[in-house]
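Starting off with a structure, shown below.
A protein chain is absent from this complex, but the other protein chains hold their places.
So that you can tell them apart, the chains are marked A, B, C and D in the order they are listed, and the count of residues begins at 1 in each.
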Amino acid sequence: MLDLSAILQFFISGVNLGCIYAAIGLGLFVVYGVTGVLNLAQGEFVMLGGMLTVAFYTAGTALVPSLLMAVIIAALVGAMLYRLIIYPARNSSGSTLVFLTLGFAFATEGIALSVWGWEFKSLPSFWGSPNIQLWGATIFGQTPWVVGTTLLLVIGLFFFFGHTIHGKALRACADEPLGARTVGISTDQMALFSFVLAASLGAVVGAVITPLTMTGYGVGMPLTIKGLLAALVGGINRAEGVILGGMALGMAEAISAGLMPSGYHGVIALGILIVVFLSRPRGLLVAPGKV
Amino acid sequence: MRTVKEKIRALLSGREHRMVLALFAVVLMTVPLVAGPYGVIVMVDVGLYSIVTMGLILLMGFAGQISLGQGVFFGLGAYMSGIITTRCGLSPWLVLLVAAVAAGAVAIVVGRALVRLRGLIVAGVTLALNLVFCSLVVSLRDLTGGATGLPLIPRLPLGGFAPSNTLFSYYVVWIVAILLLVFSLNLVNSRTGRALKSVNLLAGGSEDTAQVLGVDIIRYKVQVFAVGAIYASIAGSLYAHYTGCIEPGAFGVHFSVLVAIMAIIGGMTSPWGAFLGAGLIVSVNEALREVMPAVVGGSTGAYELIAYGSILVATLLFLPQGLMSIWRRLQPQERFR
Amino acid sequence: MSEKGKQRDTEEQAILEIRDVSVAYDGLVAVNGVSFCVRRGDIIAIIGPNGAGKTTLLKLITGLLRPSGGEIWLKQQRVDRVAPHRIASLGVTQVFQDIQLFSNMSVVENVMAGCHVWTGASFLSTGLRLPHSRAEERNISDTALRKLSLVGLGQKAFYSPSSLSWGEQKRVGLARALAAGADLLLLDEPYGGLIAEEIGKLSQLLLELQHRGITILMVEQLTDVVLDIANQVVVLRYGEKIADGTAAEIQGNEQVIATYLGNGPLEGDER
Amino acid sequence: MTQENHALLEMIDVYANYGVVQALRGISLHVEQGEIAALIGPHGSGKSATLKAICGLLPVARGEILFAQQLIHKDPMEKLVGRGIAYVDERRLIFPSMSVIDNLVLGAYRRHGKEQKEKIEQDMQTVFELFPILEERKKQTAGTFSGGEKQMLAIGRAFMSSPKLLLLDCPSLRLAPVLVRKVMRAISELRDQGVTTLLIEQNVRAIVNVAGRAYVMEEGKIVLEGHPRDLLAAQ
Partner (left out) sequence: AGPAGEASYKVGVIASQTGPYSGLGLPALEGMELIADGINENGGIDGIPLELIVYDDKGSSTETALAAKRLIEVDGVLAFACSTATGLSHSLVPVANDLRTPGIIMSGTGLINDQLGEWCFKPIASEDDYIPLPLGYLADDQGVSKLAGLLENSGYGEGGEFYLAKVAPDCGIAIVETQHFDPAASDLTPQLTNIKNSDAEAIFIWGSGPAGALAVKQAREMGISLHIVTTPAQASPSYVESFQEYYEMAPSLVCLDSKLSMWRQLADDDPDKAMCREFDELYIEIYGHSPSMWNAIGAQIIQFIADGLERAEPDPTKLEEARGKVRDAFESTTGLSLFMGTYTLSPTDHYGRVVPKEVLVTFKDGEKVLVKTFS
């Protein structure tokens, strides 16, 4: 039964899912890498990006301006999250901060529900990009956009954090906040920046995946969980690690959905992930020196 | 000097807690007399959550091991109790103990693997485990009833008869909770408690130092993981017999996160925090159910969610150390924390 | 004295013996073929430039690090493959260079944590407060308080360690190590950051401990003080032992002077 | 009055608290341009607190701090770095998961502009000359450094900001005697280039030949002031 085109289809599906998970994981990485906060509201930015783009688009705005406006609004919400919630509690422990972001996520979800209702929304593929048939397998028209966006993000972040002084300054903030201040880095501004960056990234991802996955008020939390798993399995300290983790998760899901006994694939996919976790106790890729 | 000595003695002997504990027990035992039937119902839930949260506080607040998978052990307890009592007709009490031991054993195996992991990765694995557990329950339909649920779980018997469900459950749950509280308090104010705190990488512990002082860090971490699992499993068994019907959604990530919220809101520096956290979260929920229809009317779910999120944020902003920190603040001479 | 005769001599009284021990951190050889012996009841000092491998050596002894070569014998037991907490239970403890107090415990709890190694109440017995564990706890608190007053911090028992000044923290660290009741005490720069009068006091304390039969192995930069009280000095450089002997012998060693003490002109060749 | 008559740093009756603990109770001191001054005193006397108050880490409850004739006690630390104050904490606060070179580069974070680029390069060389090990281990992750190596890195990093005023909390701590001399000599050399230093030292002897002025602190107050030589004699 198993032919090559089927295998190829599973692979494509894995890449597609992997990129989505990785892109969300990258948002987590940005905030974590700068502030040490696990931002459980990252998925909500993805939701906002998708929902806002749909809202503007269905109101008659063209795609690009819709997306831009969505990103700007999401960035403002990200700034708000930092200023109103994280900043006042910046001296609290990591776990307190995590649950602050969770509370924010709940409230955001509630607001989205009361504004947009429960219906799932979709967008057409960007500029009607056609499906591609490849040796009997199908690549959805939107998939190249998703993969491209993720690639761009990871390359950009990799370069920014690894090779620019401002990127290094951002990393320094999480590494030793007081030390960062002693060399003149404003940890506060950097943290604000990281939240705005993560929110914008999330919003872009949200808009780009909507034609594939649809969006609704409640998609944020499940996406956060997937992104979190991706980031942790790969090593949340490095952008490349997050990509690797996302791919591992996406592939595990797609391949077990395709090849494993139907009904058990959820167990198997995550089981594979746990094995990866346990065999690489510090994540697939780790930043040396720090856990 | 004398005063310092006395204080340490008081702390160690649990004298500091004894009065509060007695008062707490008395108040709890009299709750059903003053609160209406619904108050008792709510308190059963508070008790069940408190037990699981207490285990998590030992695990996360003391030993510094994040777990987003307490639902696994809550579920293990519930399903073991549910399946064995409906299939084999064994005594629920016996099964409860067997399930707790089994959950502890599972936790030891899992814990052995987990202790090698660093930092947040533990959170990731426990989260994944929780997802696996739920998928497994759904997949093993013949055994567990799948997503539809496992019905017709018998009540906890007392002697020959099964007393009025809610009131009886209330007393069972709270007696168990108080016993576990005493156990936890003893634990944290002892050699074991200090060993646990010494390996707490979330809050000021250091594994190297702990080891040099003779602490077998793997053993302590695994043991406390098992203790957390046993607490959760006991609560799960009680829950199964109390509700009579269980389904996998009750043991999902949602539950584990809720328990973690309770731990944080309550305060992770003391087992008492579990009761404060569970009490607050459950009462906020109930209060919103009561109040929101009057404020907005109609379908209030979305507004309840907004309010719930905002209350969570506000509480953590004002009391980042959790509700327990109020109590600490009331003790002026205590300079620590 | 013949080399052989000397070895037999020390073996009888040796509490600790390091035999040709090496270890590397991905590529960097931090300790390279170091051997020496510590006699019971001595104060032995390890000195050497920064990065010479002194702290690493202590880690090897306490088991926090496994040597890639060589053997470590503690009280006639080979310990280089033994878990750190087991080594601790053989009567060894350490004060770290950066102290590392547990900031989630009060000062007195920190010292009580030091008593872990000689107590044995299990998880269950502490949870159930069995009489045995109760008695043990009383014993622990008494010991802890004694050690705390010994370093003059009895009144700050309930303070949080992070509210103490650096020097005070150092003293808590020492009290915690003393509470462990070890007969081999490893100290990583105990004098660092102390003021003149405290230096005298600490020396006195160490001598007193020595008098009580405790063996002390310390790493130190304050050479003049160390040379005052140490029975034996080991000098490390680039992870290798370059000298081993009494204080007088060391002070005369030109290599040591050139690379470490720097009494001469300032251009010491620093690695 | 001419510029030279003003002290570079001046603290006037400064009070500061850690919560309920009164760490500083009326500190007045001044450090002249191009001077090396030292704070000495027993543990818990408030030496570190004084430095923290100057660089904005510890909020000043009362009193004034002037740097180059400007009030600075309300400014956040990151701003003061730009003004030319560099601080080395007793915990060193290096960036543990970053490489040595990144640590140093970030030391110059506040120095922008093309013309600075060359100077930064030069300063880096100066640091490497002072502590050759930093150059040898450029790529090593700073968190794996030995205690003394971290201390060197922290001092080097502070130097990279091209400070006018260096605040050093126990620079000699953890350093081998030969290095202590080296650091002290470097500080003297820096003074010759116009860099002012205020440092904490436990061992008066170590600074006798270096510092021109020393303050003795006790319980949050300055109890003695003078040349280290005189203070040593007084002891």
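Basically, a residue touches a chain if its C-beta (ideal position, glycine included) is under 8 Å from a C-beta of that chain, and two chains touch if they have at least 3 such contacts.
Keep in mind that what you see is a predicted model, and the values were worked out from it rather than measured.
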| item | value |
| --- | --- |
| For the chain not depicted, the shown chains it touches | A, B |
| Which residue of A:91, A:262 or A:279 touches the chain not shown here | A:262 |
| Touch criterion as defined above, residue of A:66, A:213 or A:237 at the omitted chain | A:213 |
| Residues from chain B at the interface with the omitted partner, ascending | 36-38, 41-42, 45, 135, 138, 141, 146-149, 151-152, 165, 243-250, 254-255, 285-286, 289-290, 293, 298-302, 304-305 |
| Contacts of chain A with the absent chain, listed as residue ranges | 1-3, 6, 9-10, 12-13, 16-17, 20, 109-110, 113, 117-122, 131, 133, 137-138, 140, 209, 212-214, 216, 218-219, 222, 254-255, 257-258, 262-263, 265-266 |
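Following the convention adopted for this analysis, only the chains that are shown with their structure count from here on.
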| item | value |
| --- | --- |
| Between A-B and A-D, the pair with more C-beta contacts | A-B |
| Inter-centroid spacing, chain C versus chain B (mean Cα positions, whole Å) | 41 |
| Approximate Å spacing (C-alpha centroids) for the pair chain B, chain D | 49 |
| Sequence positions of chain B contacting 2 or more other chains | 203 |
| Sequence positions of chain A contacting 2 or more other chains | none |
| Overall pattern in which the protein chains touch one another (line/ring/star/complete/other) | ring |
| Listing of all chain pairs that touch each other, if any do | A-B, A-D, B-C, C-D |
| Interfacial residue positions of chain B with respect to chain A in the complex | 60, 66, 113, 116-121, 123-125, 127-129, 131-132, 135-136, 138-139, 201-203, 253, 257, 260-261, 264-265, 268, 301-313, 316-317, 320-321 |
| Residues of chain A that touch chain D when the two form their complex | 165, 168-169, 171-172, 175-176, 178-187, 237, 287-290 |
| Residue ranges of chain B in contact with chain C within the complex | 1, 4-5, 7-9, 12-14, 183-184, 186-187, 190-195, 197-198, 200, 203-206, 208-217, 223, 227, 333-337 |
